[in-house]
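One chain of protein is taken out of this complex; the other chains stay put.
After this line comes subunit A, so read on.
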């Protein structure tokens, strides 16, 4: 059977097995654990102690607690990845054996955070480099060793490029003559107009 939250593929065996473990936790506590997992997916720190306390009643072993976090991570991030709405997710999880209350609670937490999750996933999508900032300066060349009276403006550009793997910015300096700079600006404005038509 195909599931949307698994990308229209079969549900992995381990997920199926862990869903039955989820059923052993009360639906109220499951919703709170969900909230913690969502915090971690959104880049905040996870409170492992809190989750351990919430799972005490269900008498889970330490391996099971980690598996619970892993399966919730899988369900929530994959549902966001494939843009599954809360109701479809709830019905698919119930098909896999999660009791109705658990599924409803889980999906309610998911729906609240769905767009933030998707924004965060969009931000960490593959990207090779990005422009951090641009600094510029306009000079006026008076004279040079080649020609006594030059009298021309010169633009100095410093592009700060951030490489995704390093996280630090790399400065890319260049000097552009007035004519070349006018052409560059015109072309960039055309590109910007094209981008605006897509937004």
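Before moving on, here are some points about what is shown:
What we mean here is this: a residue touches a chain if its C-beta (ideal position, glycine included) is under 8 Å from a C-beta of that chain, and two chains touch if they have at least 3 such contacts; residues count from 1.
Just so we're on the same page, contacts and distances are computed from a predicted model.
Protein name for the hidden chain, per its UniProt entry and selected from "Neuronal-specific septin-3", "Proteasome subunit alpha type", "COMD2 protein" or "Myotubularin": "COMD2 protein". Summary of contacts with the chain left out: across A:45, A:126 or A:199, the touching residue is A:126. Think of the hidden chain as still there; on subunit A it touches residues 125-128, 165, 187, 191, 194, 198.
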